[in-house]
Structure formats: structure tokens, C-alpha cells
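Heads up, one of the protein chains got dropped from this complex, but the rest are sitting where they should.
Chain naming follows the written order as A, B, C, D and E, and within any one chain the residues start at number 1.
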Amino acid sequence: MLSPLSSLLVDDAVARALKEDLGDAGDITTQATIPADTIIKAVVAARKSGVIAGTELGRTTLRMTGPTTKTLIKSNDGTRVSPGDIILEIEGPARDILSAERVALNFMGHLSGIATATAALVDAVQGTRAKIVCTRKTTPGLRALEKHAVRAGGGQNHRFGLYDAVMIKDNHIAASGGISKALERARQMVGHTVKIEIEIDHVDQLEDALSGGADIVLLDNMSTNDLAHAVKLNNGRAVLEASGNVTIETVRDIAVTGVDIISSGWITHSAPTLDLGMDFA
Amino acid sequence: MLSPLSSLLVDDAVARALKEDLGDAGDITTQATIPADTIIKAVVAARKSGVIAGTELGRTTLRMTGPTTKTLIKSNDGTRVSPGDIILEIEGPARDILSAERVALNFMGHLSGIATATAALVDAVQGTRAKIVCTRKTTPGLRALEKHAVRAGGGQNHRFGLYDAVMIKDNHIAASGGISKALERARQMVGHTVKIEIEIDHVDQLEDALSGGADIVLLDNMSTNDLAHAVKLNNGRAVLEASGNVTIETVRDIAVTGVDIISSGWITHSAPTLDLGMDFA
Amino acid sequence: MLSPLSSLLVDDAVARALKEDLGDAGDITTQATIPADTIIKAVVAARKSGVIAGTELGRTTLRMTGPTTKTLIKSNDGTRVSPGDIILEIEGPARDILSAERVALNFMGHLSGIATATAALVDAVQGTRAKIVCTRKTTPGLRALEKHAVRAGGGQNHRFGLYDAVMIKDNHIAASGGISKALERARQMVGHTVKIEIEIDHVDQLEDALSGGADIVLLDNMSTNDLAHAVKLNNGRAVLEASGNVTIETVRDIAVTGVDIISSGWITHSAPTLDLGMDFA
Amino acid sequence: MLSPLSSLLVDDAVARALKEDLGDAGDITTQATIPADTIIKAVVAARKSGVIAGTELGRTTLRMTGPTTKTLIKSNDGTRVSPGDIILEIEGPARDILSAERVALNFMGHLSGIATATAALVDAVQGTRAKIVCTRKTTPGLRALEKHAVRAGGGQNHRFGLYDAVMIKDNHIAASGGISKALERARQMVGHTVKIEIEIDHVDQLEDALSGGADIVLLDNMSTNDLAHAVKLNNGRAVLEASGNVTIETVRDIAVTGVDIISSGWITHSAPTLDLGMDFA
Amino acid sequence: MLSPLSSLLVDDAVARALKEDLGDAGDITTQATIPADTIIKAVVAARKSGVIAGTELGRTTLRMTGPTTKTLIKSNDGTRVSPGDIILEIEGPARDILSAERVALNFMGHLSGIATATAALVDAVQGTRAKIVCTRKTTPGLRALEKHAVRAGGGQNHRFGLYDAVMIKDNHIAASGGISKALERARQMVGHTVKIEIEIDHVDQLEDALSGGADIVLLDNMSTNDLAHAVKLNNGRAVLEASGNVTIETVRDIAVTGVDIISSGWITHSAPTLDLGMDFA
Partner (left out) sequence: MLSPLSSLLVDDAVARALKEDLGDAGDITTQATIPADTIIKAVVAARKSGVIAGTELGRTTLRMTGPTTKTLIKSNDGTRVSPGDIILEIEGPARDILSAERVALNFMGHLSGIATATAALVDAVQGTRAKIVCTRKTTPGLRALEKHAVRAGGGQNHRFGLYDAVMIKDNHIAASGGISKALERARQMVGHTVKIEIEIDHVDQLEDALSGGADIVLLDNMSTNDLAHAVKLNNGRAVLEASGNVTIETVRDIAVTGVDIISSGWITHSAPTLDLGMDFA
């Protein structure tokens, strides 16, 4: 079951977005043309097929512009929807709902787009042992929300930042004087609750990584032959993660090599929005 | 010439992104494996062709993690680049540069993606009178940066929020009792420095919009025949803006109808990132 | 009808003001001398005649110091009051109400002072076509609230900041090489939703401004003869705004020249507070 | 000598004001019309006579929009100026200076207005023992700056908020069961570093206030006869503060009664701005 | 009776602490293992004897992670508890309560530790005139909360910061040219609501301090003989405060010298936490 976002994160994100859209003068169109006492019903509905994420942000947006507005989530985060499916049912003052419309749709469209892209990769690897995970290639300031959208799409999260896992790349290896030394330094410096991952480009680096005690080995931009070879050599010792050139076309071939994890930057940095709209009764 | 972003905006955005990536523990990998006194040179280079935006965010990211790091912008915002072209030249402590790498690339890749998408549409309408503009369909919290990226791509900006121009849509018209009444209310309520735009779905609504004094008329989802008809009827009275179903395939046909403005949500909400990377000397 | 302020703006302004007044130690007098369970009734009443603005800030102040306090607005923003008229009726814990008293009165007195000053100018031009508008000469950090108070007083708002309209002044003209060039540059750079205003000192600059496509022409510090002359020359082409030496004594003479807009810095930067007080039952 | 404001306070206030004025789009006029490399000289000069306050806020505003701008303070806070006197000398990029102009003038005009009003009262009581102090009737969010302006005008500060001194008013007295009880409660509850002031309306309450150990007695709205009587009865025991109906006409009569302190809300809540302008070389 | 903390302070402190503990990913353990619909009862109970402070912070923590959680305070701030005594009774969703547990306990344990340490000193001086007060030696960012805990323990507060009372130490005396000059400068510069304290090291400085008009004299690190001598010389003129080498062993000897105030840094900077735990029904 999908874990909810902390309400502290949601409230901060929505308040910032609303201030951005309302500015100092507010929704001058709605104030000028809509009477204060007009009550309406509306829905947020899907225009295209996809997977929903961000409903709590939509609901919070509607609450922040209108404390009396009632919003019912009809399709929870993680739900697959088809065109016309209802995501939110809304009833409240027309002014408050119209002033919230764009921000609510921007959040939900952006995050549902990420969930949808993730689900496409997840579907493609069905039946293999591979899990799809995101990277740190996220939109600045929105990482927690985007990581949540990846989970809504059936993916899992890689580390959230530079702080919660070690990831040793070529520069770190070079500066340390080799794979073994880099791993040794990391093990000495970081706490016992932190996993250590190391990135290698060639299968012949794998044994050093394993003997150095890496928890996870990132196999970067390797051919499927090399990936399969690495899986065999590893023999279950470390978690193996494949990255590089992961697309909807290539992902299954990568998965059938037997790697545990496939990481994709595309699902967060380049997923198109999912087309959602607000319809008024 | 492209206007720079306010440094207050840039500093706030970068500080937020760095706190997100560094968390409380910081870059534990780099701290463990890179000596404090290692100085390196690096470049940010293009991996794909496109238009650059966000260099100031990249430079600020590098400054915030390393006050002694020197960063030289080699390709200003708005520059068209090919694979291998250098965007930034960097020299400073390896720790500081590596800790900034991902955040700097996330900003520049995201904004350059938007600039590149915008430029594709701008190129397509070359020789027509049409200008490409963005909408309010932006990533929550990043609108000012994304509007800047659109300008870097040769586009122009629509209103920045609900606060700086009136945009009367069907709900506003219905609540006001018609196009004329909605325009009249808006003219009475808003200040003399605010332009009034109204959205219509059918050409036969145009005369009401014009006689009501609309500064701009949004022609929503009309056929190119209808657009051309509207241009003729308008005869230069209001600014005409076309929106709906704007893609790289359709945009030139829309432009040759003679509309003044073509607005696209896609360039901000669905532009894929531009692939940039950091290379070390 | 007067548009309400965004609750996000109101909450931020009130929280900042309460933190300023309460500091770390809080209302030490009230805590020492008033029992926690004393419930009182109170009113905010006018001591002088004027126009009310800022009631929502008063109500929010009372809510933030006492979630159980009930506050009823008896004179909405925009209401003209005489000495003794009731603005707010309040009932709740004495401690909470006394701790809120000064902040609530400071907000309401300051904003009602601006509304009252505005209304005096508005009254003076009754029957002419001129509208009274405020400027950017506002108290730093309180502009949105003060712009609202101007609307409560029957005035309208000029641009809210440097961002939502172009205003070309003598320095911009000089740097651009003349009125025509400045207007041309502005039209090329800013989006189609932004109005362009230009300031002129002499009537003989008017034709350049009009032919350059200015939406609004600011006639700065001109005699009423010159203003009338400009109105005639303009013949309805651009919006004409008069500024400079606008006082309660001069404003009607300026208005009868036929200008559309009269802008006053005095109503925001120098309006005396409206004397309001809290009375306890 | 006048104490400077903390740079943390100044930086926060200026950043907030600049964000308010620049919004997301920035100074679109200047960006469109002024070349990036134009360097200019300018001065801030007085248009009317008065006392200066807020120069540090002006200087910080210019620094925040233009790190390369040089600003020299020619008239420090507390200086009396005549029309034409120079307050600041400025040299830097025209864009940066023009974008800062209004915010800098708003701060300096507002605070100099308060300093000027204060100085008028201070001048009027010259030769008496009375000191002019401000109250908590300040503009919400700007209290520290306005208290500084009062000091610049030769006045002194009353308490900064509800937290730094006890002020017992009629409601507190009533709830406590009399002057003696209220003072006793206050002495028991507050720390030994906190002074206790009590407000009385009639001279015959003075003895209770003094015997109860009040450090300061506020004589509210008393006739000058009563004030003189109170001074005599007090005989130097407590500090006596007069308040109510303090104007430039009445203040000297109040002062010659021999009271120690005269407090005025008018100098902060209703002082007109001091007219300052920026002139370009 | 103990004054409550401002809810603005409490909300800010708790939100900051929860963000620190939850980070971007939230309570991943609880989300993984506890069903969303599990409702539990729990109590916060004392494991050791002491004095309670910070219950409002505990309650607010539980409210912020779970708006439906009900929390009943069974032992108000200032209550003396024995092992097993109940402080809070809690009922709500297991997820919300478990996610709040550590932050709530951290606040309450830390502040109760300070209250307990304070109470130990207060008990030790029972029957003397001396009051126990804290200093500015507090944990950065938590001063208001810690000052509250001192009051909960039966102590009183010294000044809250550099801003609310004058404290003249040896450097200030040296820079001013002596005790008399320093006191004179202070009296001239600060407002009439501010008390002036001066620190002396030797009894023979006392007369200068008193004749200079000090409200409070801090007797720093003096022997009990010297303190008693100072009390005699002072003869009730100023408040006398003893500081330096104040421990549970020495405090009564200091108190019986007759000083009014004994200040201790230890009660805020070095008090061990009070051991509290959460027990589940």
C-alpha cells in the first residue's frame, strides 16, 4: 500500500504554489466576474489514460483557497484511469474553486505524468525480478513529491539525496586510489545504518566491488551480455542495479538479464504531464 | 536581449534545492572519499543539441557549495548548442564541485529542455507574424524560472499568474450573463494598467468580444479555417491568440492564419530535459 | 463589490505582526493580571469619521491569539463610519483579546486611514470621469494590504510593482534615444498581456507617445491648461493619467480637465491613521 | 550617538520589500529599455526640510539589486536636512539603480517622516525635562525600523512590545481587583529585570500606584493642572509619563508640568513621509 | 500560575522538529509495518521523578502528525511527578502516534529536565528571600521554551536577550572609563522602561554602582562573606543578584546571605533530560 506524503510537505508545497499564482492582487478575473455566493460542483477528470498521483496536493489546494469547499478523492494515488474517469469530486464557492483550478491541475498533472511513465516501465518488466527505481534527476524543490509519484506508479525509490546512502562514482574512485580503497574509506566514515553503492563500467571491476563489501553495485551503461555476465558472477552477493540507456524499448531486455534494480532518470526529468481537466456541472 | 532573473529569486531557488539534496548529513560519499584539498577543473557540456537556459542557476549552485569555486559561463542563456559544446567552465575544490553537480545539472537540464522545446516552435513559425508564448501550466514553484527559459528559447510570456491580467473563460462568462457583461464587469473592477483577455470557442462570439473592449481574444481549439476567418473579421482591432492542439506538426499551419500569438502548455509542462553532463579534466 | 484579500497574505501579515508584538516572552502584563478563565465582550469602534479597511486582518489577529474567540464584522471594508459606529463585535477569553488588541487596531487604523484619504479624493472628483489610483509609494512589505485599502476607499490600483506593467520614465527615454525608440523596445520585449505607459512632461511629447503605441500616457506635473490641452489632442486614443501636486484642494480642478486617471502617492505614504479603539462591555 | 540597526533586520526587511516590488517578472521596463552596461551616477536628495532616518535601508536596497553599485551615505541618520541636501551618493549600473529607486525611497521617506515628526516634538519641549517617546502604535511588521527612526529624531523608545515591560491598564486593574493587587501580581510574576508601569486616569489613583511599587506611572489624558499636581505629589518617586492629546500645539504645555516622559502615537502612526527624490547626473 | 507559551512559538518549534525527524521520505518503518486504520491508546509517563514542562509541545506534536489524535494533558507544566505518573493520555491512529513519539518525548524530556534542575535549586533556597533565575546560557534557538521550563520549575527569568535589559560588564565599564560613566551613558541611551544592571567583582565597587543609579547589581563570583557584606551596604537600594559557582551544594549558603536573586547557567545549559517514555495500552 502506498504511503502518504507528510502533511507538512504538502502544505508547504501548496502554499508556495498558490502564492506564486495569486501574487499580491489575487485572482482578479474571478473576483470581477463571479458573485461571492455562487456555489458550484466540479470534477477533476482524466483526458488521457494513465496512473494518478498527487490527489492530496489537489485536495489541499482546494482547501487552502476555500476552507468550505468539499473535495472527495475518487481515484486514489496509484489508480489507473481512462479518459473520462473522475479523480476528484468538488463542491464549494465558485470563486474559491476557480482560483485553485490551475494549481491543483498543475500538481496532479505533473505527478500523474511521472506515475504514468513509471508504470509503463514497471509493466514492461512484469514477470522479471527487476524493480524500477528513480534517481536524483528530479525537478529542483519537488523531489519528495516526485519520489512519491514514482511509488504511485509502482516503482521504488533510490536514495533521496546525497545524505542517505553512499554512491561511489568514478571521481570518488580515482581520488581514493581505486575501488578497494574507496570502499574502505566509505565504510570507515559512514554510520552502520548507511548502505554503500559503487558504480562500475566494466564487468572486470565487479570482483573488487564485491570483495570491498559494496552493498549495491551500479552497472553503468553495460550491454545486456555484460549485465547477464555480472549477474552470474555476483551470484546473489550484492544487489545489482542497471542504469543507462533505459527506455520503454530496452527495459525488458535489461530486466531479463536478472539484475535486481533498473534506475531511470527519464521517469522524473522528462515524463510528459498527464492530461487532466476540471469540468463544471 | 534576454533579461536576467532577479538574484533574489535565483538564490532562494538554489538554496532550497541544495537543502533538498544535501539534507542534514550532507554529501557523505564525497566527504568520505575525496580529500579536502583536491582542486579540479570541470566543464558542463551538452550531450544533445538544444538551447541553453539556467546558467545563472548553475553558477549560483556552484558558488553556494563552494565560495572559492570559479565558474565561467561559456554559453549564455539563449545560445544554441551542439553535442560537446561547453556551457560552464569550473575550477575549484573537488568536494564542492561534486556536491553541486546534480543540482546544477537538474536546473540547467530542466530549463534548457524548456528553452529547446520553445525554440522548436519558434523556428517552425519563422516568417509569420505569430509569437510563441507559454501559459500558466508550469511546474509548481518554478514558474518564474520556466518563464525565463521560454524567453531564452525565443518565446514570450503570457501572464505570470492570476494577478497580472484578466482572462475571462466560459465559467466567468456564464456567471456574468454573457460576454458583454463579463467584459463590462472586468473593466469596472480592474485597474487601468491591466489588460483584459477573453476566451471564445466560436468565431461568432468574436464581435461581442471586440465591441466589449477586449484587448486580447483567445481563440480556443478552432480550426485553421476559423482562425483565418477570425483574423479577417478582427481586422487588427484586438490581439488574437490561438491555443489548443499546438504541436510541432500543427504550429506553422496555425501561424499562417495570421494570428498574433500562439500559446502552448506543452513547452513548460512536458518538455523533456536537455541532456547535459559534467566532465572532469 | 470589493474583492477580498487572499487568506495566505492575511495570515502571513498577521503572524508576522503578532510575533513582533509578543516576542519570546509574550504578553507578560495580561498573563500576570488576568485570570485564564475570564470571558469578556468587546467592540472595536470608530472614534472619528472615515472609511473602514482591514477588518479581515483584525478578525485574523483575534483568531490567532484565541482560537475560541468569536469575532463578528459589523462594518465591512468600504463602509463609511461615524464616531461610535461599531466595526467588530468580539467575545472570548480576556487574555486572548487583550493580547490581540494593539495589533488588530494597528492594522485596521492604518488601512482605514488609507481608505479614508482615498475616499476624500474620490468624493472630490465625483461627477467627473477621473478615477483616483494609488502608486508604488507604499509602506515596504504592506503593499498588497494598502492597495486593498485604496479599493476600499473607492479608488483603483495602479500597477502593483515593477513586474506587471511597463512605465517608461525620463531615464528610460534618455537611455533608449527618445520616446519612439523606448516604446518600440518595450513592445518588442514584453508579453502581449502587458500594458505600456509612458511619462511625459510637456504636451508636445504627446504625439510621439501616441504614435509609438503607448496604452497609457502619464502627464507629470502639468498645469490644468496643459492637461486640458492634452485631453483634446489625445481624443480618446490612450488612457491619460495625471500626477503631481495632487491634493484635496487641487484634485477637482485636475479632474475637470477630462483626464481618465489621477494618481496620488499621498493616500498611501502619508495618510494619517483612522482613530479606532477597543471598548469593553 | 545613534545605535545602528542589526544587519539581520535590515537585510530581511529589504529583501521582503524588493521581492514585493520585483515580483516574478522583475523590472520589465528597465530590462527592456536600458542597456546592461550603462553606468550612471545618482544622488538621493531632500525635497523638503526634515530629519533623515533609514539610510542603511537605502544602501542595502542598492546593494541587493546591484552588488557592484557603490553607495556613500552623505547624511547619516539623525541629520537635519534642507531641500537640495544630498543623502546618498550612488554610482553603478543604471539597471540596478533604477530597479532599486522606489524601494529605497519608500524606506527612507517613511522613516525620515517619522524622524522629522519626532524632532518637531523634541524641539518643542527643548529646555524642559521631558523626553519624547513613541508607543506600540506602529506599522505592523516595521516596528524595529520605526523605533529606530524615533531615536534618529531625538526621541526615545517606549517598550518594544508586550514582552519587555509590564503596562497595567484599566482592564488589568479591574480584573485584578484594584491597583494594589494588580501591581502585586505583576511583581510576583515577572522577572527582576522588568519594569512595571501602570496607567491611571485620575490624580487620586497616584498614591496607590506609588505605594504599590510602580516604576513608571502613565498619566492618561489628564489636564495640565492635574499633571502638575501629579508631579508634585510624586516628588521624584516614580517616572511620570504623560499621554493623550499630544500634538505639536499642546506638547510644550504638557512638558512644562514637569513630567519625565511624553508619549505620542502620532509620530509613528500618522507622520507624513519626508519628500526625498533620486536625481541622476 | 504559570503563563502559557504563545501558540505561534509552539507551532513553529514543533513544525521545525517534525520536518527534521521526518525528512522527505517520512516514517518509513511505520508506513511499512502499521496498517493505516489501526487505532491505539498510549500514555506518556514518567520513568524518574521530576517536574514537568513542555506538555503543550508534546500535544502539538501529536496534533501535527495526526489531526484526529486526541491528547489529554494529565500533568500540567509545573507538576511534580514520580515514576509511573501519567503526563499525557493519547488516542488515535497508531501511525500518527508512532511518528510523533520521539519528537514529543525529546521536547518534553528536555524541558522537564530543565524544570527539574530549576526546582532542585528552588527547593534548596526555600525560606530565604532568594529567587532562582536563569541566564542567556541557553540552547541556541530554544530560549523561549527553556525560559518557560525554568518558570515551570519555580524559577524566574532573567532578561530574554541583549535587547530587554542593560547588563554592564567589565568590558563595557573599561570602554566607558569607569562604573559611573558607564551607568550614565546607559541611562542616557536607553528608554525609561529598561532596567540597568551592572556586574561588579568586588564589594568596594558597590557604592559606585548604587550612586550611579543601577537598578540591579550583579555580584559575580564573590564569597558568601562578601555577599553578606554587600547586602548590608546595599540596605535595600538596588536588587542584588549573585552569580558564579552556583551548585546544589552551594546555593543555600549563597541564599542565606540575603541576596535577592541567584542566577544559574547550569539549569539551562547542563540539565540532564528527565526520563519519560511512551507506553502503549
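Note that a contact is a pair of C-beta atoms (placed from the backbone, for glycine too) under 8 Å apart; a residue touches a chain by one contact, two chains touch by 3 or more.
These figures come from a predicted structure and were not determined experimentally.
S.K.: Using the touch definition from the top, which of E:Asp24, E:Glu56 or E:Asp96 touches the missing chain?
M.R.: Answering carefully, the residue with contact to the hidden chain is E:Asp24.
S.K.: Which of these touches the unseen chain: D:Thr29, D:Thr55, D:Thr139 or D:Asn157?
M.R.: The missing chain is touched by D:Asn157.
S.K.: Just name the one of A:Met64, A:Ile87 or A:Ile261 that touches the chain not displayed here.
M.R.: Checking the options A:Met64, A:Ile87 or A:Ile261, the one contacting the hidden chain is A:Ile261.
S.K.: Tell me which of E:Ala45, E:Val81 or E:Leu98 is the one touching the absent chain.
M.R.: Counting the whole complex, the residue in contact with the absent chain is E:Leu98.
S.K.: Tell me, which residues in subunit A touch the chain that this view leaves out?
M.R.: Missing-chain contacts on subunit A: residues 3, 131, 133, 156-160, 163-165, 189-195, 197, 216, 239, 241, 260-261.
S.K.: Tell me where the left-out chain touches subunit E, residue by residue.
M.R.: With respect to the unshown chain, the touching residues of subunit E are 13-14, 16-17, 20-35, 38, 94, 98-99, 102-103, 105-107, 109-110, 113, 136-144, 160-164, 166-169, 171-173, 175-176, 182, 185-186, 188-190, 194, 265-266, 269-270, 272-273, 280.
S.K.: In terms of residues, what is the contact footprint of the unshown chain on subunit B?
M.R.: Touch with the absent chain occurs at residues 15, 18-19, 22-26, 28, 31-32, 36, 64, 67.
Basically, only the chains that are shown with their structure count from here on.
S.K.: Please tell me whether A-B or C-E has the greater number of C-beta pairs in contact.
M.R.: Looking at A-B and C-E side by side, A-B shows more C-beta contacts.
S.K.: Between subunit D and subunit E, what is the gap in Å from one C-alpha centre to the other?
M.R.: 32
S.K.: Using the average of all C-alpha atoms in each chain as its centre, how far is it in Å between subunit A and subunit E?
M.R.: Computed value for the inter-centroid distance: 44 Å.
S.K.: Which residue numbers or ranges of subunit C touch two or more of the other chains?
M.R.: Each of 3, 22-26, 28, 31-32, 143-144, 157, 160-161, 163-164, 189-190, 194 in subunit C touches at least two other chains.
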